[in-house]
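Encoded as structure tokens, here's the structure I'll be asking about.
A single protein chain has been omitted from the complex, and every remaining protein chain is retained in its original position.
== chain A ==
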Amino acid sequence: MSAPLKPSALEPLPRSSGLAGFASDWASDQRAFKNVSWGKAMMWIFLLSDTFVFGCFLIAYMSARMSTTVPWPNPSEVFALEIGGVHVPLILIAIMTFVLISSSGTMAMAVNYGYRRDRRKTAALMLLTALFGATFVGMQAFEWSKLIAEGVRPWGNPWGAAQFGSTFFMITGFHGTHVTFGVIFLLIIARKVWRGDFDTERRGFFTSRKGHYEIVEITGLYWHFVDLVWVFIFAFFYLW
């Protein structure tokens, strides 16, 4: 319609970096997150709110443990296993930690192959991530059944402070739920990647919008967050 713009007019002005960039991004109109899509920004903000949820749980646990006059059960002994007649402290939790870290590693590589548009490798790595996640939940189910069989209840346990059971079930239960939803999320996105939805620009059944490989990174953000929360639970609940 109008005369073509000069190439220089099509080039956006370079954005300033560092603190000046931070100030100008937040002071600008329309959007503060300049090179981040709404999907990614919203996932980050959801994760921030989830940080507060888990932060509150860990603070509640800290308050219960600090204010009780009854000794706290020793997690090193509670979560010990007999393997081949050898007594190994906390071994189940250590294995769960390694499984979850491995799943984070495969997820990071899935994101990388997604941006390379290698759909087979991306989907395979996401499925492997989901498999590690399901393994983690399975081991958690084993851990719960073992503790329940030994008499741990939300209102008491054989070894000490009654609050041990309630904080344990609440914190690991919420985390396990997050892992379970993560596995479902991974399977849904992996299916889309495998089918080539982001190459053929197939529209989503719910939003009727075209997807992008960026959704792999957004799924990855959620998954890494689940691993991140476990880092804190492992340190404060199991090791402290």
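The rule we apply is simple: contacts are C-beta pairs under 8 Å (C-beta built on N, C-alpha and C of every residue); 3 or more make two chains touch, one makes a residue touch a chain; residues count from 1.
Keep in mind that, in the parts below, contacts and distances are computed from a predicted model.
Asker: What name does the UniProt record list for the absent chain among "Cytochrome C oxidase subunit IV family protein", "Glutathione-dependent formaldehyde dehydrogenase", "ABC transporter permease" or "Putative spermidine/putrescine transport system ATP-binding protein"?
Answerer: The UniProt record for the chain left out of view names it "Cytochrome C oxidase subunit IV family protein".
Asker: Given that one chain is not shown, which residue among A:I83, A:I148, A:I188 or A:V231 touches it?
Answerer: The one listed residue touching the chain not shown is A:V231.
Asker: From the list A:A41, A:L81 or A:A134, pick the residue that touches the absent chain.
Answerer: Answer from the full complex: A:A41 touches the omitted chain.
Asker: Provide the residue numbers of chain A that touch the chain removed from this figure.
Answerer: The missing chain touches chain A at positions 15, 17-19, 21-22, 25-26, 32-38, 40-41, 44-45, 47-48, 51-52, 55-56, 59, 62-63, 66-70, 76, 89-90, 94, 97-98, 101-102, 104-105, 107-109, 111-112, 115-116, 212-214, 217, 220-221, 224-225, 227-228, 231-232, 234-235, 238-240.
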